[in-house]
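Submitted below is the structure of interest, expressed as structure tokens.
Shown here: the complex without one of its protein chains, the others still in place.
Letters A and B mark the chains in the order given here, with residues in each chain numbered from 1 onward.
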Amino acid sequence: MSETTAKRHMGLKTSRAITNTTIHIVLIVISIIWLIPFVCIVLQSFRVENTGQVGYVIPKVWGTANYSNLFQTDFPRWYTNTFIAALVTAVLQTVIVLCMSYTLSRFRFKMRQPLMRFMLILGMFPGMLSMIILYRVLKDLGLTQENATPGLILVYIASSGMGYYVSKGFFDTIPMSLDEAARIDGATRAQILYKIILPLSKPIVIYTILTAFMGPWGDFVFARYIAFGASAGKNVAVGLYDWLSRDQISNNYTMFCSGGVLVALPVTILFMFLQKYYVEGVTGGAVKG
Amino acid sequence: MKKFVSILLAAIMALSLCLTATAEGGTYDVKIWVAENAKELTEKQIADFNANNEFGFTFNATVEAVSEADAATQMITDVEAGGDIFCFAQDQFARLVQARALDALGVKASETVAANNDASTVAAATSGDTLYAYPLTSDNGYFMYYDKSVIPDEDVDSLEKLIADCEAAQKYFAFEQQTSAWYLASFFFATGCKSDWTTDDDGNFISVNDTFDSPAGLIAVKGMKKLVDSPFHLSAGGADQFNQNAAVLVSGTWDFEAVKSILGDNMGVTDLPSFEVDGTEYHLGSFSGCKLMGVKPQVDEMKGAAIHKLAQYLTGEKCQMERFEALSWGPSNLADQASEAVQANPGLAALIAQAPYSVPQGQIHGSWWDIAKVIGEDVKAATDEAGLQQALDNYYEKIASLFKLDNNALLFVGAWNGWNNADDTDTYYLKDGTLTLDVPESDYMGGRIVMPGDWGTDKGFAQVTVGAELIKDLGADNPDNNIVFAEPGNYTITWDGAAITIVKN
Partner (left out) sequence: MKQLSDLEFLKLSKGQKFGYKLGRFFTGIPRAILNFFLKIWGFLKKCGVSIGRECADIVSTFIHGDWKTKTSFFIMGFGNLARGQILRGLLFLLFEIVFIGFMVISGGYWLSMLPTLGKVGPSKEYNELLDVYVTKYNDNSFQILLYGVLTIFFIIAFIYTWRVNVKQNRIAEKILATGKKLKSGKEDLHSIVDDQFHKTLLALPMTGIIMFTVLPILFMILVAFTNYDGTHNGYTNSLFTWVGLDNFNTMLSWSGGSGGAQSYAATFGEVLIWTLIWAFFATFTNYFLGMFVAMAINKKGIRFKKGWRTILVLTIAIPQFISLLYVSKMFAKNGIINGFLMDMGWITQAIDFFGDPSKPWLARITVILINIWIGIPYLMLITTGILMNIPADLYESAKIDGASGWQQYRKITLPYMLFVTGPYLLTSFTGNMNNFNVIYLLTGGAPTNAAASSASGNVGYTDLLITWLFKITTGAESKYYLASVIGILVFIVVALISLVVYNLLPSIKNEEDFR
């Protein structure tokens, strides 16, 4: 190695070190910006000297009263409602999405293209409009107010077939030759799905379960409409959101924060553990699109 | 004869129903919507009613916390699913009547309620001549809270000094000028502007007298401009603002306990300040309103009767007093108002101090709140006096077209099939004073001409100068001054401000 190349090497090394340090600094700044709101929410949830909004961040008196007070309200009920909805939705929605996307990816039948185009067009209508009619349908079925949770589950899973896009993209990346080989060996279509495709599709299954599970936690517009004032039918988002109304905010703001922390907890933990699959699923699907 | 028998039968049936009800009572499921903080108290009050009412009714009550603002919106969305009994602020009243979400009180019940409650609250629950709701409180007005450690007591009478104090201390002045027409009206009432509306029995608005767009209105927005231009003005409400660096808050009794717990001994409560424009002082006005309790229309007459009895009890003397003691809600019941405890309450005392400058909040068109709210935004955005005037003009244009009314135009109210048949009444608007209309053949081919904003003064038969031969003279039978056409046809009516001309086309 001549002296000059060594020097250049050194130069490259320092310049790379400088870039990396800069990137590290940028990432630290970004992380701080990203974390501030969450840290603030957590801090507020431990503030006990005042239950309303305040102009400072660090609590003057720390305590867990906001958490224990949650159990004097309907919060446990809301939490259970949401948890059940999330669980059931996660299972059923996954089944439906997988059925849909597997079919559209693996089968070539006459109505396939028109069907996909049709659903693409359906997706262009703003969903907000359906709210009124869905409310009426659920009301006729007796699934509003106190019984809002099964009603919500029904709506979530019924329209979930529309979200086949990402997982279809994923299935498309699994070579068709696998199916063909199995067909030659005499496997039925159903057997191919269970025995060959599903074991290969762990990331997308987990991705679908995860997104389906997360959905119900954040729904406050439609869920509020369906619950229609009945506390027993609210989900956690609606219940917490109503605590921020003008007449309740000064009593319930810190409780809103502690409730928010409890809502975020399961989803965040789940997300952290399954992040790898989420990335694989979403990229596998989105790449193909 | 047949008709008579059926009426008789119906009467006997109703009587027997009534008797069984009074003898045995009945058990009814009711859903009640109240504000969150009143939930427990209401549950207790219903238990009291169940235990000792003279009718023998028992209620299986589900009391839900639904905020007063939400209750009206939800009721209008779906009356069927709404609460049997629900509470709301009076500004929602006309909207609810129009949407038929309120069941009118019976004749006897109306008399009792009207006699026991303060007149302005009864007026707030009345549309046309029909009482549609039970007055619940009479404290829905606003006044000023301030932080004594920031604002010296001698400054509380002047808006300018308050703003200066806030700016000097880098503290906020919270007064909703861009987000609420209810608070924003304060400046207009200060200079004597008014927005008076009239409704008929079905909750429809039939006239308005609105003077916001006037020289007095311009003075009002000049005062408002001083406030909204201050960097330390905050268009937000709620006791919480004192936690977030506010020194002054305009709000009502509902924030009293919360403000007290935040400011403690530093809490100051007083009437609103005055502002000064061109050397004249104007004391800020306010709305004084109330909260009402409504019953939704009932399909079952027995249940309806029972629920009305319950609502009457819940808004009666005893329950209002309990609510005052537990929640500091100012009663509308006359006997409660006279009690010593109510008279001595400091929050209510501030309301009383503000009372001379307050305007009873009658029926106001539901859209007015949205239309008027925008004045604050326009004023904030305005850069000069022309801009301020423009804010008022924009406002007036919307009010006028909302109602298709002009103060100098006339309305022709036709009732082709007989007066008081509301469904067939057509209201025509004499734009530019001229109107062409088809008069079909009917028993009563007429109507009357009225001045909007001045519903009582009719212009009519007596003012017809040209074309008098085309109309019938009903003489003494025509107290309303109606114009009744002699024969059907197409007519053009013109009003020049003093006389009416009628031409047959």
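The rule we apply is simple: contacts are C-beta pairs under 8 Å (C-beta built on N, C-alpha and C of every residue); 3 or more make two chains touch, one makes a residue touch a chain.
Keep in mind that what you see is a predicted model, and the values were worked out from it rather than measured.
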Contact residue for the chain not shown (choose from A:Ala65, A:Val91, A:Met119 or A:Ala182): A:Met119
Residue in contact with the excluded chain [from A:Leu70, A:Ala85, A:Leu143 or A:Ile157]: A:Ile157
From B:Asp153, B:Glu325 or B:Asp370, residue that would touch the chain that is not displayed: B:Asp370
Full-complex contact with the absent chain, from B:Glu40, B:Glu397, B:Asp438 or B:Asp473: B:Glu397
Chain B residues that touch the omitted chain in the full complex: 11, 14-15, 17-18, 21, 73, 76-80, 95, 98-101, 103-104, 106-109, 170, 172, 178, 231-232, 234-236, 241, 244-246, 297-302, 304-305, 308, 366-367, 369-371, 373-374, 377-378, 380-381, 391, 394, 397-402
Contact footprint on chain A, counting only the chain that is left out: 16, 19-20, 23-24, 26-27, 30-31, 33-35, 37-38, 40-41, 53, 55-57, 96-97, 99-100, 102-103, 107, 109, 119-122, 124-134, 136-137, 140, 154-155, 157-162, 164-165, 172-173, 175-176, 188-190, 214, 217-218, 220-221, 237, 240-241, 244, 257, 260, 263-264, 267-268, 270-272, 275, 278-280, 282-284, 286-289
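Just so we're on the same page, only the chains that are shown with their structure count from here on.
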Centroid spacing, where centroids are CA-atom means, of chain A and chain B in whole angstrom: 44
In the complex, chain A residues that touch chain B: 50, 52-55, 135, 139, 144-145, 228-231, 242, 245-251, 253
Touching residues (chain side chain B, partner chain A) in the complex: 33, 35-37, 64-71, 74, 78, 81-83, 237-240, 243-245, 254-255, 258, 262
